[in-house]
Every structure is written in C-alpha cells, then in structure tokens.
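A quick write-up on the structure given underneath.
A single protein chain has been omitted from the complex, and every remaining protein chain is retained in its original position.
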Amino acid sequence: MRIERVLAGLLAVILPCAAPAQQDTQKGIERYRQLLAEGNPADLWEARGEQLWKTPRGPKNVSLEQCDLGLGPGVVKGAAARLPRYFPDTDRVQDIESRLATCMVTLQGFKPEEALRNPFSAPGRHSDMEALASFVAAESKGMKLDVPIRHPKEIEAFRIGEQLFYRRAGPYDFACVSCHGENGKRIRLQELPRLTDPGDAQKIFTSWPAYRVSQGTVRTMQHRLYDCYWQMRHPQMDYTSEASIALMVYMAKYANGGTINAPGLKR
Amino acid sequence: MAGDKVDVKVLMAHEMETGLRKDAKGNLVPPHFIRNVTVTHGGKTVLSAQWGTSVSRNPFLHFRFKGGKAGEKVTITWMDNKGEKRTDEAVIAVPA
Amino acid sequence: MKTILSPAVAAVLIAGCATQLSDDEARQRAERVFRETFTHGNRQMAARVDQQDEAQALCSLYRNDPPREIAAKIEQTQAATLRYPTSGKLMGDWRQGEKIAQDGYGMRFTDPDPKRPNGGNCYNCHQIAPQEISFGTVGPSLYRFGKLRGNAEAIQKYVYGKIYNSEASLACSNMPRFGHNGVLTEEQITHLVALLLDPDSPVNK
Partner (left out) sequence: MDAKRREVLKTGGGVLALAAAGIIRPGEALAQEWNKAAFETKSVAETVKALGGSGSTPSSAIEITAPDIAENGAVVPVAVESRLPKTQAIAILIEKNPNTLSAEFDIPSGTDPFVSTRVKMGETSNVYALVIADGKYFHAVKEIKVTIGGCGG
C-alpha cells in the first residue's frame, strides 16, 4: 500500500501505532489458540468423511473409494496436496470439492445438482461435502503442497485468478488484495495473511478445510472464498465456480511448498 | 500393578442449542443439549458430568483417571435433554 | 510417424499461446469468469460489482499503485464528488459515532432489513477508542486523533471528506468511499467526525 502522501502540513503527525495493551492482547489470543489446539472438533468431520467415502451410496450404490482425485482411481493419499489441477475427463481445473462432486456424479450416479446441493452446513443440517473434504485433505497431512501450474488450463486459471485478486468492485471498493496485500495486518484481532507472500500463504492455504469456532462447524476453502466475497459486499459466489478455482490456483502458486495441516482450527 | 494413569480426551458431535438462538425466520430454536455424560472403565464410573446449555457446541472433555491398562475399554455415554443417547467405546492405547 | 507427432506439436503450440496470454487477454477472460460466478440472488448487487466505476477499474489495473498522473486524475475526479452537509454542521454525536464504528451490518447479501442503518466497520481496520481492544491494523491508529490535531473547521472538513471519499486525497486507498458509495449517510459521517475530534470522545481522553 502507498503511504499517505497528501497530508503535508495539516496532518503531519504520524501517530505511535498502538496502545501498549496491544502486545498483551496478542499474547492472550495466542494462549487461547494454544489451549484450543488440544482437541480439534474437525476430527469428527474427518471421521464422518472417511465413513462417507467408504459407504456405498447414490443410485449406483457404490462408494467413492475408486474416485480419481488426480493421482489415479482409488488414490486419496497425497491427492489434496496437488489440488486444484487440470482433469482431462472434465476438461476443467478442479479443486477438492468440485472433483468430489464429479465422482459423486460419475461413480455414484447422483445428478450434478444433487452433488452440489448442500455444500455448507447450517445448525441442524450436516454437509457431506464438509466431511468428505476434511477426510480427503487429512489424507495429505504432513505432505508438501505441490499444485501443478503447468497445463495450459492451469496456467490460464492462474492468470485469471491473479486478475480477480486485484479486481475492486462493489460499495466497499474491495478486492482480495485490500485485506491480503500486506504483511502483519489484522482485521479486529485476526491476522490477515499476505497471500502473495509464501511465508503467509504456505501456512494459510494448507490449513483448509478448518473447524471454525465462530461457526461451530468445519468450513471448506470454497466457503472461505464465498465468505470473503460476502464480506466484500459482493453477491453470493457460485459454488465451485471457475473464478473460485482460479483464485485457489493463484493462491496455491505462493502456498506451494507449505506443509498440509488440514483440517485446521480457526476462529 | 495398579495400571497406568489414563488421559481421556473426548469430542462429541452435538449442536448444544441454548434455546436463545433465533433461526432465519426469527423463531427461537428450542434448547437441545447434552445434560449427562458418564465415563466408565471396567464397570466403574470414572467421571460423571451434568451440563447446561453453555457448554460449547461439539463439546470437548479432557480428564485423567488411574488404574487403566493398555487394551482395556473406556465407555463414554451422553444423554441430551430430548432423551437421545449415544455410547462410544475407545481402547486404551499402548504407552509409547 | 508424422500423423502421430503432429498432435503433440499442436499441444505444445497451445501451451505456448497460453503462457503468453497477454495481460489484456487475461483481464478479458477474468471479466467473463467474474460475471459467471455470481449468477444467484440479487441482480442489482451483481450489476453493481460487474460494472466497475472509473476509480475501481484504474486501481484494479494498476494494482493500487497507479503512476503519478493517473493518481492525480483519480484524486481530482474523486474530490469533485465531495459533498458536505447542507446544514453546515460537520460534528455530530460521538456516542452515536462509536456505535457506527463498532457496527459491521449492511449491504451483505444476507442482511435482511433495509431499514436498519448500515454500520461503518471502522474498528475492523483502525484502533479508535482505547476501551476497544479488538481493533484492526489495516488502517492507521486513530487513537488520540483529535487530541493531537484539535478540532478546528479545517480538520473537521478533512475528516468528513476522508470518510466521504477517501480517494479524493489518496488514489486507490484501501478505505471504502463511505459517503460517495452510499454506505453511510451524511449524518452518520458527522457522528464519526465527532468520535475522532470531539474533546469529550474517549478517543481524546
């Protein structure tokens, strides 16, 4: 961001940044997170996701175990570490959720609208997608993120994502970069990752899906973007839209090399 | 041998509705919460709890008891205000 | 052999094209993809984000760091939008200002009641009154703002204008143009001016 350069004379005083209490607040929050880390409710989603993965379901009554997440049918270990990626059968770049939906359609015989119907849970209503995505991501735990940006469609997705990252619009004039373009900034007390800085991006991108204590449920990367656009006063982002996946590929470029630590635990 | 001290951590999937939350239409959602949790080992209760609505959603519980051996079972049962009940068992792990 | 080789060559050529996608082409594709991603819900809202205004388009194009002459042009056109309250009164009630500064309500697709006034979200990005420890740091700290600067009319006008249209004084500022974009009313902005400048406001205690 550029510094205030028009304040000559009138407002030349640069304020000492923050009251002394700020340090203590930050320490308090860190302690809070440390105590929460003792047990992550996302484990419940991961377990339910594993069960869903292995249970025959849908009109064809088969499980998802033969789903091709990019490393071949039936290979789930390490697959999430290489998503999003291009899939020749759909001729699309797909993320975890979009690919799971493809498998629900092709393997299990669900209609596309059925596979995409309930991506985000609400109190009293589970989302299978949140559970499945937690399981699939957890199967790459400890591995390094290595999203390929080689196929023409992957490169195109990266370029589109880059444009979208900087695209300002709506009544708040926000783009992704408005909150994620600088190091060491916060919204209220939450640190904002600078998503084009590998140091920040590697920690953040690799921790989704995550249990969000403020929402009492696991949320996925699709939901993270949907929620960002909500805060940006944009309309409702379509689930698994091309834009959402393009933004993920853009973020993955900087997050590559980070260690998968999903499902995470967040505010 | 008295057995080891067993560290028990439990996560439970439950909404823990307070009865104070409103749904999208503005109607109060009735309370729905775990009221009793009982943990047993070898036929003996090692912890029993009574909870109100202010225990967090998807509750977490951590405690320790003496006398458990690797391979033995610990049984955790909860019952909520609607009379719904769930029991799970876990096996005490071999100390690392 | 040739017939087997040629598809591979073609593929390489396609890849070559894609890597050389010009910025303009990437931008055009991104615009199409953007319009295709908000197909549900409120159409007015979608129309508003589809169509960028001049400042939004330029700041996107230059990634918030426009060349000097473009920045000057943005600041000039944005300064021309500044409207001060017809009453002439720039300082309202700091207590109401504090409420607006705390409030994040408004203009999200889930916000149901159009009668409730929008919030200003100020604490999301700024430290303001010292009692609120949950504040953001995207913008500068505003603690003791008036204490350090007084509350003469010139500073009142500056603060009002900054909230009304931040880009009038700083092209591509991260701060929403609250007045210009219709997020906050004139009266609400005067309450925020008071929060920062009124000697009785906790900000200046």
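As written, the chain order gives the labels A, B and C, with residue 1 at the start of each chain.
Everything that follows uses one rule, which is that a residue touches a chain if its C-beta (ideal position, glycine included) is under 8 Å from a C-beta of that chain, and two chains touch if they have at least 3 such contacts.
This structure is a prediction, so every number in the text was calculated from the model and none was measured.
Within the full complex, the chain left out of the display contacts the shown chains A, B, C. In the full complex, chain A makes contact with the omitted chain through residues 24-25, 28-29, 31-33, 35-36, 38-39, 43-44, 47-48, 51, 126, 187-190, 213-214, 216, 231, 267.
Looking at chain C, the residues touching the absent chain are 102-105, 119, 121, 123-124, 132-134. The omitted chain makes contact with chain B at the following residues, 4-13, 16, 18, 20, 35-36, 38, 44-57, 59-67, 70, 74, 76-79, 82-96.
Simple rule for what comes next: only the chains that are shown with their structure count from here on.
In terms of C-beta pairs in contact, the better-connected of the chain pairs A-C and A-B is A-C. Averaged Cα coordinates give chain B a centre that lies 47 Å from the centre of chain C.
With each centre defined as the average position of its C-alpha atoms, the distance from chain A to chain B rounds to 31 Å. Residues of chain C in contact with two or more other chains: none. For chain B, the set of residues touching two or more other chains is empty.
Of all the residues in chain B, the ones that touch chain A in their complex are 9, 11, 13, 15, 17, 21, 29, 56-58, 60, 62.
Those residues of chain C that touch chain A in the complex are listed here as 14-15, 17-19, 21, 26-27, 29-31, 33-34, 36-42, 45-46, 48-50, 52, 55-56, 59-60, 63-65, 75, 107-110, 123-125, 127, 130, 133-138, 140-145, 148-149, 154-155, 158, 169-170, 172, 174, 176-177, 181-183. Chain A contributes residues 1-2, 4-7, 10-11, 13, 15-19, 21-22, 25, 151-153, 155-156, 159-160, 162-164, 166-175, 177-179, 181-182, 184-189, 192, 229-231, 233-238, 241-244, 246 to its touches with chain C in the complex.
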